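Here it is, the structure in full.
Heads up, one of the protein chains got dropped from this complex, but the rest are sitting where they should.
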Amino acid sequence: MKFLKTTTFLIAAGLAQPLIAQEAGGRLDIVVQPEPPSLMLGLVQNGPTQLVAGDIYESLLRYNTDLEPQPSLAKSWEVSEDGLTYTFQLQEGVTWHDGEPFTAEDVVFSADVFLRETHARLRSSLAYVDTIEAPDDTTVVFTLKTPFGPFINAFEVGTMPMIPKHLYEGTDFANNEMNATPIGTGPFKFESWEKGSFIHLVKNEDYYLENKPYLDEIYYRVIPDAASRAVAFETGEVDVLPGGSVENWDVPRLTEMDNTCSTSKGWEFFAPHAWMWLNNREGPTSDVRFRQAVMYAMDRDFVRDVVWNGFGTVATGPVSSKTNFYSDDVTIYDHDPDKARALLDEMGYDGEPVRILPLPYGETWQRWAEAVRQNLQEVGIEVEIDSTDVAGWNEKTAQWDYDMAFTYLYQYGDPALGTSRNYVEAQIEKGSPWNNVEGYRNPELDLKWEAAATSASAEERQELYNEIQKEIVDDVPVAWLLEIEFPTIHNCNVQDLVTTAIGVNDGLRDAWIKQ
Amino acid sequence: MSLISTILGRLVKAVITLLAIAVLNFFLIHAAPGDPAAVLAGEAGAADPLFIEQLRARFGLDQPFHIQLWTYVKNVMMLDLGYSFRQGAPVIELIADRLPATLLLTLSAFVISLSLGIALGVAAAARVGRVSDSLLTTLALLFYATPLYWAALMAVLVFSVQLGWLPGFGYETVGSGYSGLARAWDILQHLILPAMTLGLFFMAVYMRMTRASMLEVSQMDFVKTARAKGLSGPVIRRRHILRNALLPVVTLAGLQAGQLIGGAVLTETVFAWPGIGRLMFESLGARDYNTILGVFLVSAAMVILFNILTDIVYRIVDPRIGAKT
Amino acid sequence: MSNAILSIHDLTIDLPRGADRPHAVEDVSFDLNTGEILCVVGESGSGKSMTANALMGLLPDGVTVGKGRAMFDGADVLTLSEVKKQAMRGARIGMIFQEPMTALNPLMRIGEQIAEVFEAHKLHTRAERRARALALVKEVGLPDPEKIVRAYPFQLSGGQRQRAMIAMALALEPEILIADEPTTALDVTTQAQILRLILALRDDRGMAVMFITHDFGVVAEIADRVIVMRHGLIVEAGMAQQVLESPQHDYTRALLDAIPTGKVPELAAVHAPPALEIRNLNKIYRTGGGLFRTGREVRAVNDVTLTIAKGEVVGLVGESGSGKSTLGRAVVRLVTPDSGQVLVGGVDLAALDTAELRKQRHRVQMVFQDPYASLNPRHRVLRSLSDGPIAKGVPKAQANARARELLDIVGLGADAATRFPHEFSGGQRQRIGIARALAMDPELIIADEAVSALDVSIQAQVLELLAELRRKMGLSILFITHDLRVAAQVCDRIAVMQHGRLVEVGAVRDVFHSPKETYTRELLAAVPGAKWAVDTAVTKQGAPA
Partner (left out) sequence: MTFWKRFSSNRGAVIGLILLIAVILIALLAPVIYPGGPWKMVQRPFLVPFTTDGFPLGTDTLGRDVTAGLVHGARVSLLVGLVSTLMALLIGVPLGALAGFYGGYVDEGAMRFTEFFQTIPNFALAIVLVAILQPTLGSITLAIAIVSWPPVARLVRAEVMSLKRREFVEAAHLAGLSNMRILVSEVLPNAVSPIIVMASLMVATAILLESSLSFLGLGDPNIMSWGYMIGAARTVIRSAWWLSFFPGVAILITVLALNLIGEGLNDAFNPHLRKGRT
């Protein structure tokens, strides 16, 4: 409840903000965890990379916390009636960090050449794109083959970062030497990287927005141990703990400290959605009654309150309530062990043991798996936790060697971008942990997913997604758990830290420090 | 002459050992489930099988196993530890970046544990049977029985958080702009807690060893000779007992180099010390094969180096070795 | 000569609780006079070393002076403060010890260790100390003094180390030198040299020497006066001549009787078929060979040929390092010879492969030196005796019965079978060792320094047992020893070994009385108290040699 109060306070502060003049200068220390493998956002798009590289690279659009598009490198844009043509007008006077001018040619190169080769997630959206053209230096036109509703959400920095054509054209992208010293258009420039210790960014003096950014420099600090990260914040060594960088149990303690603010905003675009893949192919989990029993057996409120310290919302189905086209008109699975036992009796569950594969992302997930195991054991399911590390988890899920596996995926603001990939039959393919890993097959629903994605009308899309959600929730292809929240904790002197739907990942061009 | 030839012999053996380690670890690490391509793909947040295949081809993981092994061994023999695709840098550079931190940590822990351990061991032996001896021995036993990581956590809690005397983690104050002596002082402050916690266990080991060894040597005939000469107690202890008692301690210290470097993994994790131990642990999770293998080779080389060093020390202290055979 | 420099009155030394007796030394009183050599004689446990250590204030932990006084220069040295004791040690009373191998600090140069004595008493400058150390090294007759002072102990031989020890003890010209069995660990020839050195130093400096020994031969060689101790008590004291020639106490008499004299038995040469034939046997040890250096070779056994007839006892004598033990072990194939033959009962043991060797092993058995190491501490005596015969194929019951019988024969009684080795004394264990060898019905027994570790009186008993067994069973024995007197007592023939070669082989009488080789003569001359022993032997036998 403490947390809520701080949020309100923040909003109040936000409202009062116009009265205060932003102050320039200062240094910000932010935790990055784990250390990113690379800062070349076009090649690597994992969380830590985007956290740092989001300051260096930019894309055409940003999104506010209601997921509405905002200008970034594009100062204005237009979508044709039929939903097939997207025209962007670019900012003027933008230069790369090495001084070269940024033009529409760079956009075409980035989207059509570079990212098409390297960016698997964007590639699936680009499949709908027919041509990308640059009629002049400040205009870019995307022409689609069919309407694709969520396409307007594809211009976020992690999805479509702008890559300098003059440095990459004609080279081996993965082995280009420039990857070590990334060049973007963003508010901060790469300065140095002390591996295992910190990444140092400095202010881009030639940034195209007047007076921005305000900060002089940013240090992204690598501190491998969660407890040490908490200590670092307490001792004032770092100013910002991005979501997930301390364990949930430490959050209340830290937020109770003086001059400490926290917000769970800034995750709307990703809307991390947690569930357990239930292997639909074999074993007890292939029986829909078993899967329903699992839903009833789990005490998800307990986990939210105890493991997640009150952060998050119990998920009702495949779509997050923060994402567009969410519907709550579905079967609700409350904690009801008796119902679970009844379902198990009905299917004649013979006590065949099932394995739970927890997500190897720290203690929270481990505790969560333990809590679920306890819940399941109480209704008579034999459970064992499979232990593994990150690589093992990837291997086992990608090779379908599991019974129940924890995961969470981003929604990217639209069910067609972040949700459908996990449920349509076309996405059943071994080797990737990011598709229909559970092996759910429902040809009828597949048609609806497709129709919803390619419809140009928002109403029609809503209609279809309502139907999909209602139906799929009864099938329980996966056991939905929580819409998780990662509160960002920071020193209250840091202002305007989170202004968009991807929060601190979106370049700190607006952040400033109150002296 | 014989010292040099012995060292040469040791080096030849060391090279063979290192190659064997390379091969064994190559097998071990490739036996682990999952590969770097899958991890990298996983981290990208989305991947299709095509993407993963591309990665595998880039890493050379599509080659038959024996060819991968041969390529690796060949490269290692030319002192090329390969390229870390995950980190996008040659392994040798990654390790070179981190090695100084690990060397600093392990060497200071080594020096602290050895010097303090010997000093306390001597003190305890001199007071054998008295209360102060029991106190020191009990203390050593406690250190000996304390889990290293636990001691580390407690040390951070007390000295960094509660008392605020010392920084709790990291190698130096980031972005302080210190240079020269100021930087050295800064690093030293950061070094104290990790080096002490890492050294604590070994200090206890060396203390017990020194004490036992002192007591044993003090029973020897030549100590009686020294007393018969009319030498005073302190002189006998220092010149006759201690010098002889140190020999087994030196041997043990050499043997424990491997443990010390292994212990660095834990210490580096708790104290965010940017050394190769942590690099290995992180690379392991990512199945960054070349980096893990590189760290293994380098740390094994460190162990061998420690061994050769203690050998040399032993030879300097003990004139019998080397001349005898 | 009756001006006592040190007088000990009623000295009692208490042992810690739990020891086998309450006092190491009880009510001991004696004087040490200026310029005399006083020998304190006794067997292990007699308290002779404890007395010496008490005087120096070097008693082991837990052992304390119970009562008594030791007056030296008007003060009681037993009650001096530690500081005063320190000042006294080395400066006024010097001491040397038994084991020259361990009594020197292995990590310090000889010169430093000598110079340290001056340093301890804060005398001289550093350079002077060094010069004096060098002078001392010269005085005790060490060769190449310049080199010796820079050498480490391990680079010196046993005799050289003992000289270095003496140099240290004499550095400050003490009035008293306490020598605690200083020659026991040395070879006879070296021992003779050290004894001569001590005599010479005493004459030069006129200091008093308290010389502790177990060997009446040594007493005869150097003593002016003798004290005989037993179980912490003085049983006899007197002038050396007097004690040696007309001992008053039974114990002294027993000790003197027990000494193997130089008496040479009149035995007819044995003419019987050979039990053992050694032909051209060679064994070379190579050491230190490595990747980058070549090794050194030591010819431990160099072309040795020797025959032992059935029923004959041949003594193999030599100093340490002469190769006598290697030869013995080569015969039983504990060491595999490089070339040559070892024929026992027509079988060449040197040529057998491992499996065949195991079957033939019973032909030659060995009695070992160390009674404490030669029996498996975890096995009952019965098992130690019967394991071998059973492995050879003797039925278990029969082997056990024979084992009991043998225990009876060696004088322990059949009951000994069910006990563990630690329940026996050294001499008893040596009897068990003999029984074990006999249990295999060997054609030859090799006794490797079988009595060297025993006290004189026990030694005599074991030798008596061997002689008796030989009479009864007609044993063939290769008797390896460093002690010529022992060899003379039990052997028919003697083979003298030096540097891996047999230098002289002959009947005992011939070897003793008309040695052909210089080395043999040197050996004989070096035997402590040789002259006295032969004399007494003559007197005892009542016939001229």
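Labels for the chains are A, B and C, by order of writing; each one numbers its residues from 1.
One rule holds for everything that comes next: a contact is a pair of C-beta atoms (placed from the backbone, for glycine too) under 8 Å apart; a residue touches a chain by one contact, two chains touch by 3 or more.
This is a predicted model, so every value here is computed, not measured.
J.: Counting contacts across the entire complex, name the shown chains the missing chain touches.
T.: A, B, C
J.: Which candidate, B:A20, B:V111 or B:L188, sits in contact with the chain we can't see?
T.: B:A20
J.: So which of A:E247, A:D475 or A:D496 would be touching the chain we can't see?
T.: Answering carefully, the residue with contact to the hidden chain is A:E247.
J.: Decide which residue listed in B:T146, B:T173 or B:S232 touches the omitted chain of the complex.
T.: B:T146
J.: Tell me which of C:M207, C:L375 or C:V527 is the one touching the absent chain.
T.: Of the listed residues, the one touching the omitted chain is C:L375.
J.: In the full complex, which bits of chain B touch the chain not displayed? Write them out.
T.: 13, 17, 20-21, 25, 28-29, 31-33, 141-142, 144-150, 153, 157, 161, 219, 255, 258-259, 261-266, 269, 277, 280-281, 284-285, 292, 295-296, 299-300, 303-304
J.: Considering the entire assembly, which residues of chain A contact the chain that has been omitted?
T.: Contacting residues on chain A, toward the hidden partner: 226-227, 230-231, 246-247, 249-250, 252-253, 306-307, 358, 360, 362-363, 366-367, 369-371, 373-374, 384-389, 392.
J.: If the missing chain were put back, which residues of chain C would it touch?
T.: Within chain C, the residues that touch the unshown chain are 42, 44-50, 60, 63, 332, 334, 358-359, 361-362, 364-366, 368-370, 373-379, 384, 387-389, 391-392, 433, 436, 440.
Here is the rule we use: only the chains that are shown with their structure count from here on.
J.: Could you state the distance in Å from the CA-based centre of chain A to that of chain B?
T.: 40
J.: If you average the Cα atoms of chain B and of chain C to get two centres, how far apart are those centres in Å?
T.: Inter-chain centre distance comes to 50 Å.
J.: Cα centroid separation between chain A and chain C, in whole Å?
T.: Centres of chain A and chain C (C-alpha means) sit 88 Å apart.
J.: Among the residues of chain C, which ones contact at least 2 other chains?
T.: If we look for residues of chain C contacting two or more partner chains, we find none.
J.: Two or more other chains touching the same residue: where does that happen in chain A?
T.: none
J.: If we count contacts the way the header does, which residues on chain B are in touch with chain C in the complex?
T.: These residues of chain B touch chain C: 2, 5, 8-9, 12, 220-222, 224-232, 235, 239-240, 243-244, 317-320, 323-325.
J.: Quick one: which bits of chain A touch chain B in the complex? Just the residue numbers, please.
T.: Touching chain B from chain A are residues 27, 29, 34-35, 37-38, 40, 44-47, 120-121, 123-124, 158, 174, 179-180, 194-198, 200, 217, 219, 221-225, 227-228, 231-232, 234-235, 237, 360, 388-396, 398, 410, 421, 429-435.
J.: Show which residues of chain B lie in contact with chain A when the two form their complex.
T.: For chain B paired with chain A, touching residues are 32-36, 38-52, 58, 86-89, 94, 97-98, 101, 153, 156, 160-161, 164, 167-171, 174-175, 269-272, 274-275, 278-279, 282, 284-287.
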